[in-house]
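First the structure, in the form of structure tokens, and then the observations on it.
Just one protein chain is left out here, and the rest sit where they should.
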Amino acid sequence: MAANKSARYGMVIDLDRCTGCGACMVACAIENNVPPANAKATERTGITWMRVHRLGNGRPFPDSRAVFFPILCQQCGHHTPCVAVCPQNAVEVDAATGIVDQMPQRCLGCRYCMAACPYHARYFNWWDPAWPAGMEKTLNPDVAPRMRGVVEKCNLCHGRLHRAESKAAAEGRRDIAANDYVPACVEACPAKAITFGDLADDQTEVAQLARSEGAFRLLEKLGTESKVYYRSERPWVHQAVKSGIGKEPQRG
Amino acid sequence: MKNYRGSILFVAGFAIALSAGWLAFPRAEYERQNQPIQFSHKVHRDKGGMKCEDCHAIRDDGTFSGIPAVDKCAGCHAAPMGTTDEEKRMIKRYIEPNREIPWLVYARQPENVRFSHAFHVKLAKLACERCHQAHGDSNSLPAFERDRVSGYSRDILGDPSLANAANRHPGMQMDDCIRCHQQRGVQDSCLACHK
Amino acid sequence: MDRSYIARGLERCTTRRFLMWLLPWTLLLAFGLYAAGLCLFKGLNQTNMDNRFAFGLWIFLDLTVIALGAGAFFTGFLVYILRMHELKAVINSAVVIGLVCYSGAVTVLMVDVGQPLRAWFTFWHPNVHSMLTEVTFCITCYLTVLAIEYLPLLLKNRRLRQVPSFLVFEFELHRVMYVLAGVGTFLSFFHQGSLGGLYGVLRGRPFAFREALGVWPSTFFLFVLSAAAVGPSFVLLTTWLVEKITGHQLVERTVMQKLGRLSGVLLIVYVLLKTIDTLVWMNRTVPGEGFSPQQFYGFEPFGVWILFAEIVVFGLLPAVVLLDARRRASQAWLLTAAGFACFGVALNRFVMTIQTLALPTLPFDRFLSYWPSWQEVGTFLAVVAYGVLVYSLSYRYLILFPQERDLKAR
Partner (left out) sequence: MGLGRRDLLKLVGGGAAGFFLTPVPWRLIDGVAIRTESWPGVPDPPRGEVRTRYTTCTLCPAACGVRARCVVDQPVSLAGVASHPASAGVLCPAGLCGHHLPLLPNRLRQALARKGDNFQPVGIDAVAGAVATALADMRQNGSAERVAVLDARPGRTASLMYRRWLRAAPNGTYLLAPSAEATAPMGIDIARTGTVLSFGAPVLDGWGTPGRVLEARKTFRLIQVETRQSRTALLADGWLPIRPGTEAALALGIANVLIEEKLYDAAAARNASDFAAYAALAAQFPPQRAAQLTGIPAQTIIAAAHDFVGHGPAIAIAASDPGGGPLGEDEQIAIAALNVLSGSIGREGGFLPRGEASRPAGFEEAALAPEQGIAEVPDASIRVLIIDDARAAGTWCWSAIERKLAATHIVVAMTEFLEGAAQHADFAVPAPAYLEAGEDAPAPPDVPAAMFSLAGALLKPPPEAVDGAAFLNQVAGGGPALADVLKQRVAAIHASRRGEVFHYADASRTAVRDVKSAADLWKALEEGGCWIDHQPTPHEKPLFAILGDAPDRVLEAASGRLPADAQFPLALVPYGWRGAAGGAISPIMTKLYQESDLRPGGDTIELHPDTARKYGVADGHVAIVQTRCGSCQRRVRVDESVMPGVIQAEVGPSASGNCRPEALLNACGVAGDGTWRLARASLRRA
């Protein structure tokens, strides 16, 4: 029942504005009922639908520079790696929005999709979701908490899309108002580094930014037609992204 | 004789299993709970002249109010309007101490289901009866039946094949949603109706 | 005391000794089941897998075990379809091995998934495009076939034969055995392939991704071939091992050599195709995805040597030996070569699963390391113990090697 039929929601993230503060990660977790880490969790077993990485230029002090790289589900529009592999149709691309949907209640936790995703944007619930006693009442009623043993990932705050749709319906509209639907990370970014909108509509700011000079996508050659764009004026950033893997381990 | 004996035993076991599975199990599967107090939609509609949306309203933000809070009841029932003991009990138990009534919601969908009344009522113009059948005409509240295995209400997770005259037709299962959506050519992704 | 259960004319150790042999394996099984229980009830946080190493020891060993278990379908294929009757000498043993490997693998998979209670969704809401669906269907079906193939062996047991209806049933079974073998071959062929496809289709993992021939990536066919190639070798090895443990000669030497030759022939073809595949991958697939092959071998310890080892040392080398009649004649050469062949395939499965996941795909990725937790190891040991137990019992009470009696008589 998604509104604006055949929209292609996506975003452009301005790496030159991102300060790496982590507001997007926190806002995302709160919006989507992602639990705090289990005491034993590490940066490899945690759940961060939105995760800010740090990419350095590999040069020593004082020439070292770094850029913060927010990574979320890239919402691949073509050859979507995770969709084809799921044995029981728990993943699909929503024709109406272009959003890659993950159905935790259908997932059996085989993690094949995680092996398939080159962006490492999928996360497995290694533990039961647990909030400190009494904190369950701060959960967002628009998003169902997931259970242990299933995979989850960013769905561009589908709960917020639902909210926008219901609001529109209450007012007798089928199409949602653009500013009624903004993912939590976009809203929360203090540097206003993320531009969100419908890429299918050439008039939107996001569509224009995506086409602008200095905009690029990760692993573009895989032909996954992802809907998350990045942009930077800094040449070395483009260099680092092109040269791909095989560099020093990076923090973040 | 000996061979017969074998077959007879086999058939006997077969029969026992069948009867247990078809007759006993459907009863055992659901635990029945009575509502905290009795309530007649009929009376409220006919005598009270109320419409569904007087108590079950769609809010401005498109969310659904569901079953009204006790203060809504208090609005009329601060003092008994009728003569039934049930009403007196309600006033004494819930209205006077201003305690919420722990209704058991037949149509309460699982946490992961997103159902927008706004969509179905305001846009699709569906009548309440389309899903809730004649619940609005009911004179009393039937027992709430919870599936012991899945933990969900029978209305949203009953097995139609087991539905007997006694209980309401379960019209709120995912299959029912899908059937109706297909008839109306509504194309949906999982997350359109799940959250 | 269990004499009455042991086939006439077969010499078996005393019950006491047999129990002594079973004891350690039973303990291992118990320990393994405890480990698996932890993973099931406490969740997969008991393992050392993580979001980046989504698959670990279990998937690697499942792939390996199933490749080795291929001996069952392939020998069956040779005996019943190609009518190589001399191989009847090992077919029963092969079937048991197959049964053990497949049932074991399926069990581990059940522990490996996060929500085993939902596993049946794959049958109810299958995604036909997913290799894993193909795998699930084929493995379950083939497991059933193996069970049915195992049945006649069971019914041949000296005590069970006393039930007349069983005897009839077993006879009937024998008549359909050709059909079963056919079906088994077909199914097995497919899932060996789809196991290969499992990683070959991962467009997002340039190290594993292979271009499609028809609907399947090249790994599909390479896996089938490699499995078929090592199947006989593994049967050969196990047979030899059982001979060593029991101290009886179980099959004619010629049979062993026959198995060896089969392995050799298939292995050489495999090595050839694998080499071509690798070259295509290096020069076409990888550059096409915007990477260069060197990048994948830049991370120690997984250098180019691993590629060399896989194709030459544990591929070409054993193939050559097994094809050389004179070398084959020598027990030592034969067994070593067979061993190398099996290890080669294991190495191939390791590279496809573990190395693929260890490699980074993004500029800020790290090359990852992973080491299984004791719960993971334990769970797998349970499968090994279970295998040994099932095989031991089958060997003692059933007729796994028809030639054994005659060989003893001589």
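By written order: A, B and C. Residues from 1 in each chain.
Operating definition for what follows: a residue touches a chain if its C-beta (ideal position, glycine included) is under 8 Å from a C-beta of that chain, and two chains touch if they have at least 3 such contacts.
For clarity, every value in this text was computed on a predicted model and none was experimentally measured.
Peer 1: Could you list, sorted by label, every displayed chain in contact with the chain left out?
Peer 2: The undisplayed chain, in the complete complex, is in contact with A, B, C.
Peer 1: Which one touches the absent chain: B:Arg5, B:Lys125 or B:Arg184?
Peer 2: That would be B:Arg5, which touches the missing chain.
Peer 1: Tell me which residue among A:Ala7, A:Met25, A:Cys154 or A:Ala169 touches the hidden chain in the full complex.
Peer 2: A:Met25
Peer 1: Return the single residue from A:Gly10, A:Gly56, A:Pro118 or A:Gly244 that touches the missing chain.
Peer 2: A:Gly56
Peer 1: Take the complete complex as the reference. Which residues in chain B touch the chain that isn't displayed?
Peer 2: Listed in rising order, the touching residues are 5-6, 9-18, 20-22, 25-26, 29, 59, 61, 63, 65-66, 110-112, 147, 149-152, 157, 159, 161-162.
Peer 1: Which parts of chain C are in contact with the chain that was left out?
Peer 2: Answer for chain C: residues 115, 117-118, 120-121 touch the chain left out.
Peer 1: On chain A, what residues meet the omitted chain?
Peer 2: Interface residues of chain A facing the absent chain: 16-17, 19-23, 25-27, 29-31, 33-34, 36-37, 39, 41-43, 45-48, 51-54, 56, 58-62, 64-68, 105, 128-141, 143-148, 184, 187-188, 190-192, 248, 251-252.
We adopt the following convention: only the chains that are shown with their structure count from here on.
Peer 1: Taking touching chains as linked, do they make an open path (line), a single closed cycle (ring), a hub with spokes (star), an all-linked set (complete), or other?
Peer 2: Chain contacts: open path, no cycle.
Peer 1: So the centre of each chain is just the mean of its C-alpha atoms; given that, what is the distance between chain A and chain C in Å?
Peer 2: Taking the mean C-alpha position of each chain, the two centres sit 40 Å apart.
Peer 1: Just the number, please: Cα centre separation of chain B and chain C in whole Å.
Peer 2: Their C-alpha centroids are separated by 52 Å.
Peer 1: At which residue positions does chain A touch at least two other chains?
Peer 2: In chain A, 106 touch at least two other chains.
Peer 1: Which chain B residues touch at least two other chains?
Peer 2: Not one residue in chain B touches at least two other chains.
Peer 1: Provide the residue numbers of chain C that touch chain A in the complex, in ascending order.
Peer 2: These residues of chain C touch chain A: 43-45, 49-55, 112-116, 118-119, 121-122, 124-127, 129-133, 136, 198-199, 201-206, 288-291, 295, 298-299, 356-357, 359-368.
Peer 1: Where on chain A is chain C touching in the complex?
Peer 2: 38, 40, 42, 44-46, 53-55, 69, 71, 79, 81, 84-89, 106-112, 114-120, 122-128, 147-151, 218-224, 240-241, 243-247, 249-250, 252
Peer 1: Considering the complex alone, what residue numbers of chain B touch chain A?
Peer 2: The contact residues of chain B facing chain A are 58-63, 110-112, 114, 116, 118-119, 122-123, 186-195.
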